[in-house]
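First the structure, which I've put down as structure tokens, then a few questions once you've had a look.
Only one protein chain is missing from this complex, and each of the others stays in its spot.
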Amino acid sequence: MPLRHRDNDAKRRPASLSKPHPCLKLAEPMQMPSEIALAAHDIACQRGGRTLFEGLSFDLEPGEALLISGPNGAGKTSLLRQIAGLLPLAAGRLGVTGADNDTPVSELCQYVGHLNAIKTSFSVGENLAFWAEFLDADENALPQALAAFGLTPLADLPAGLLSAGQRRKLALSRLFAAPRPVWLLDEPSVALDTVSVELLDAAIRNHLTAGGIAIVSTHVPLKTKFSQEITLGQERSI
Amino acid sequence: MPDLGPHAAFIIGAYAIAFVVLGMLTLITVVNDRKQARMLIELERKGIRRRSTAKPLTPSVKTKIIKSKPARAAAKRKPTRVRKPRT
Amino acid sequence: MSPAVALLVRDVKLAWREGGAIGVVLGFYLVVVAIMPFGLGPDLNLLARIAPGMLWVALLLAALLSADRIFHNDYEDGTLDVLATGPLPLPLLAAIKSLAHWLTTGVPLALMAPVLGLLLNLPLDAMPLLVATMFAGTPAVSFIAAIGASLTLGLRRSGLLLALLVLPLYVPVLIFGVSTVSMNIVGPGSPWPPFLMLTAISLASIVLAPLAAAAALRTAMR
Partner (left out) sequence: MISLANPTRFLNLVGAVVPWLAALIVILLGTGLYLAFFVSPPDYQQGETVRIMYVHVPAAWLAMGCFLVIAIAALGTLIWRHPLADVAAKAAAPIGACFTFVALVTGSLWGKPMWGTYWVWDARLTSMLVLFLLYLGLIALWQAIEEPGRAGRAAAILALVGAINIPIIKFSVNWWNTLHQPASVLRVDGPSIDPALLTPLFVMGAAFAALFVLLHLLAMRTEILRRRVRALQQTQVEHAVLAGA
């Protein structure tokens, strides 16, 4: 990778440090590969014989974020699932620079979809610990991951007792339990209260500062600076 | 027809069942085929055509680049790896 | 802990905790075997003769009953999506989940079979062989069930459909499993050829079934 990105990071970091936030200290120690760039070229998506979108391209440098918007059924979730490798691309290609050559794109992504991927019979801590182990992450980061959305006091409770908002926070804590350079967030703020949305917002900003990439579909305005926005939808032309 | 002996009922029965089953299958196949063909003609008569010919809806993608960035660097960089579409 | 071991441990823990899944399977096994003599009459000689077959058929049904657990819960709560972004290739993922199903149903059922064999007057000296055949055959049961479970993922009436799809595939397992035990009790011949055949089927299923299951999972996740 060219040196340019390191320069960018150096320039950005003091700017965000000047704005202290509870989350900043948590995200700071996390070492993640900060040189991943992600590009999509002319990708298309088909579901059930219908073309949801085609000719979609974007180009994300380290530290950049992409906002996906559009009405229901326009294909926001499908796009995120395509990037996560869960849906095949109907056309086009997805490329990554800066990673080991044998790492598939999906393994660079942390996908937090509509469903929280929580086992209700496990405790909050066990849920996170499993993801850290399974996704091959450093288990020493677990206390910080629990603290990221304030779940530390609930760590030993069964996840089945959590409220909808707390479950969402547990799902989002996965971003810290198994840090990966590309965050794919599908309506991450659903069921979250205002304070938690701010935490999430700050977490995304810190992730970007560290050189990560975030692709977010959301209807809630975030303070995060998105460098690109993609609007999916059907033109009304008959 | 020759004398089929004591087991004539079984022989006739076997042939009868075979012909009834295969006959019904043929009948159902032909009826279904006609039905679908009629429905298709009916729909086409109403002027509804397939999207590949008429394109009434265009799925659209609008990309907005909010922050300008070094365009030449982005253009120069080639993806090292490419995930081929699976379909 | 490696990702594979973590997944295996988690699946076994889940089976242990979620509504006593293992207990229900064992209870089902007991009920099915216990109800058969009421239909057949209490003739101990007859029961001893058909005991291996009854124990095996009931075992297949009990294992199928729990088969949609292999992928269904993870599919419903979104876990499967995150698992798919993990470091394990999908066939290995399917294999580990099948292995967990075997550990939590095949093994307990095989261990319980001799107890139920007592109810059916199965000769005591046939017990070790019965357990051995079940240990050799149940891996095939779990791994083939995983194919059915992945094919019927998220469908209506998936349990019934699963049974319809998978039971015909169990015919060889049933034949060789039962024959091994009956050969030992009544003959004719050595029980080892069918036993080896059963082992071969299990080994082949362990290798091939996860490939089919992974392909079906890909289709279901789209």
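A, B and C label the chains in the order they appear, each numbered from 1.
Note that a residue touches a chain if its C-beta (ideal position, glycine included) is under 8 Å from a C-beta of that chain, and two chains touch if they have at least 3 such contacts.
As the structure is a computational prediction, the values presented were derived from the model and not from experiment.
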* Structure fact -> Answer for the absent chain's shown contacts is A, B, C
* Asked: For the full complex, which residue in C:M36, C:L83, C:A113 or C:I147 touches the chain that was left out?
  -> C:I147
* Asked: Which listed residue (C:V107, C:L167, C:I185 or C:I206) would be found touching the missing chain in the intact complex?
  -> C:L167
* Structure fact -> subunit A positions in touch with the non-displayed chain are 48-50, 236, 238
* Which subunit B residues touch the hidden chain? -> 1-8, 10-11, 13-15, 17-18, 21-22, 25-26, 29-30, 32-33, 36-37, 39-40, 43-44, 46, 48-51, 54, 56-57, 87
* **Residues of subunit C in contact with the chain not shown** => 147, 151-152, 155-158, 161, 164-165, 167-169, 171-172, 175-176, 179, 188, 194, 197, 201, 208, 212, 215-216, 219-220, 222
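Keep this in mind: only the chains that are shown with their structure count from here on.
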* To do: Compute the distance, rounded to whole Å, between the mean C-alpha positions of subunit A and subunit C.
  => 39
* Asked: Just how far, in Å, is the C-alpha centre of subunit C from the one of subunit B?
  -> 36
* Structure fact -> Touching two or more other chains in subunit C are residues none
* Asked: subunit A: which residues touch two or more other chains?
  -> 85, 88
* Which part of subunit B faces subunit A closely enough to touch in the complex? -> 56-67, 69-70, 73-74, 77-87
* Footprint of subunit A on subunit C - complex, ascending -> 1-3, 6-7, 10, 13-14, 17-18, 76-79, 81-87, 221-222
* subunit A residues touching subunit C - in the complex, by the definition given at the top -> 47, 81, 84-88, 106-107, 109-111, 113-119, 121-122, 130-131, 133-136, 174
